[in-house]
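Just passing along the structure, written as structure tokens.
Every protein chain of the complex appears in place save one, which is left out.
Chain lettering (A and B) follows the sequence in which the chains are written, and residue indices restart at 1 in each chain.
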Amino acid sequence: MTARTVLQQADITRALTRIAHEILESNASHDGASSRIVLLGIPTRGVLLARRLGAILEQLAPGAAEVGALDVTMYRDDLARQPTRTPSPSSVPSDGIDGKTVVLVDDVLYSGRTVRAALDALSDLGRPRAVRLAALIDRGHRELPIRADFVGKNLPTSQTQRIYVKLLESDGQDLVAVFDEEDQG
Amino acid sequence: MRHLLSVRDLDRGAAVGILDLAEDMADVATRAVPRLPTLRGRTVANLFFEDSTRTRLSFEAAAKRLSADVITFSAKGSSVSKGESLKDTAQTIAAMGIDAVVLRHPASGAARVLADGQWIDAAVINAGDGMHEHPTQGLLDAFTMRKAVHGTASRGTGLDGLRVTIVGDILHSRVARSNIWLLKTLGASVHLVGPETLLPAGVGAWPVTSGTDLDDALAGKPDVVMMLRVQGERMHAAYFPNEREYSRQWGLDDARLARLAPDTMVMHPGPMNRGLEISSAAADSARSLVLDQVANGVSIRMAVLYLVLSGSEGRGAV
Partner (left out) sequence: MSPLTSLLIRGATLPDGTATDLLVDHGVIAERGSGLSQTGSTVIDAAGLQALPGLVDLHTHLREPGFEQSETVLSGSRAAAAGGFTAVHAMANTSPVADTAGVVEQVASLGEQHGYTTVRPVGAVTVGLAGERLSEIGAMAQSRAAVRVFSDDGRCVSDALLMRRALEYVKTFGGVIAQHSQEPRLTEGAQMNEGALSSELGLAGWPAVAEEAIIARDVLLAQHVGARLHVCHLSTAGSVEVIRWAKARGIRVTAEVAPHHLLLDEQLVAGYDARFKVNPPLRRSEDVLALRAALAEGVIDIVATDHAPHPIETKECAWQEASFGMVGLETALSVVQAAVVDSGQMSWADVARVLSGKPAEIGRLSGYDAPFTVGAPANVTLVDPGARRVFGVELLRGKSVNTPYLGRELPGRVVATVHRGVPTVLDGELRTPEEVANHVE
């Protein structure tokens, strides 16, 4: 079996901590004012990562960030081709996202289509001051002009490979691994 | 989900899934832009062999909120009224590239026949077939009850232990049938009340209790009282002597309303005959969920349209 572990638990924690710092730094605008940050995780694991980032940010700058979830199922462009997906609930701050800095959080950035759907979903929810993108893994092969602002690890892959992200909250362990497709019988 | 023909095709997980999805859809209605791009480029045909403005408008609103295109064929002013067969109409709309058909038909089983016939590939949603079923009505009623019981904590829940009394013309009611099976699936218990002539033959074999005395039934303090529409023509077919007697025996009048517990839910699938099966005071009381039913209908139909139209490509190979 040709599974290759690329991030262990400590690596994931380190990556998230670095991203949290970068988010804070980038949020200080040139005129010195900063806006509220809303971390919106894209289900399923993006939501878990957004919560972890939120916890780290809370240590660094209490009250600076809110955490929510943004389901993009209804905005996907591949609904007819894929088996039916069950949407997860979205949750956004009760006072909305207008004027805030939204950071979309996902586990793996790949074609960019999920992010495209998320941008459409966001525009139906309100008008943020800025939208940023954080991904634990960027594996390349973009099909749209989209790039991440904050990346845990750039991981060049071939399209036949699959990336598994496991998180303590959902899978009982923290791990990122690469599998070759032929092993996935 | 390939089609929605009968609530009996839904197990508890599937039924709760639809209700949960409808919660998401209901949230959409509260937003500045109450529209999702989900079904952009897909076409839904409302095929109504029987007039029903409410159901048709509800499906139209649902499809439009999901950005689908809607074509409506209704009984009046189209070939549907000229005795064209279900098969011919179906093939005509299939030739137009329709992705889903919402079918209302006076014949029981029509949706099933359309889905089982090899005439079309489109998904079929039963919007009422004769005296058989009206699945989206059953779902929206269940959704309305669940919302009233669990509020914002509705997701994932059923209707366990809820006691529902359905009153009136059970025999001819597709709404009653869809409610009965779905409510059982979701864990509620159902009691039917009506004149013996309007209780179905063999009702003893159904998973319900039944009786003829409305006052007895109300004394049992049900959580939900659902009044069914009584159609005038039943009187002429000797199901009951006249409207006055029906109303006295089986109408939810002001006196009966006053005896209900304050949190008893009063429901009616509409359109109501005020003064016959339900008094105006009952229809407009704080207990009445009639308008919630209408609003929730759109959310349920959005959920159903989404479920039958997502993952639909490549079905030809199956």
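One rule holds for everything that comes next: a contact is a pair of C-beta atoms (placed from the backbone, for glycine too) under 8 Å apart; a residue touches a chain by one contact, two chains touch by 3 or more.
Predicted model, so just to flag it, every value in this text is computed and none were measured.
Enquirer: Just to confirm, in the complete assembly, which displayed chains does the hidden chain contact?
Expert: Per the contact definition above, the missing chain touches B.
Enquirer: Determine which one of B:Arg56, B:Arg104 or B:Arg174 touches the chain that has been left out.
Expert: The one listed residue touching the chain not shown is B:Arg174.
Enquirer: Among B:Ala32, B:Ala205 or B:Ala286, which one is in touch with the chain left out?
Expert: Checking the options B:Ala32, B:Ala205 or B:Ala286, the one contacting the hidden chain is B:Ala205.
Enquirer: Based on the whole complex, identify which of B:His3, B:Arg42, B:Arg65 or B:His105 touches the chain you can't see.
Expert: Result: among the candidates, B:His105 touches the missing chain.
Enquirer: Looking at B:Ala45, B:Leu86, B:Ala100 or B:Leu140, which residue reaches the missing chain?
Expert: Missing-chain contact among the listed residues: B:Leu86.
Enquirer: Can you list, in ascending order, the chain B residues touching the missing chain?
Expert: Against the left-out chain, chain B lists 85-87, 105, 107-110, 112-113, 116-117, 129-133, 171, 174, 177, 200-206.
Going forward, only the chains that are shown with their structure count from here on.
Enquirer: Could you state the distance in Å from the CA-based centre of chain A to that of chain B?
Expert: For chain A versus chain B, the centre distance works out to 40 Å.
Enquirer: Sort out for me which residues of chain A touch chain B in the complex.
Expert: My answer: residues 71, 73-76, 79-87, 89-90, 120, 124-126.
Enquirer: Which residues of chain B touch chain A once you look at their complex with the stated criterion?
Expert: Chain B residues touching chain A: 1, 17, 21, 23-24, 27, 31-33, 35-39, 42, 66, 155, 306-307, 309-314.
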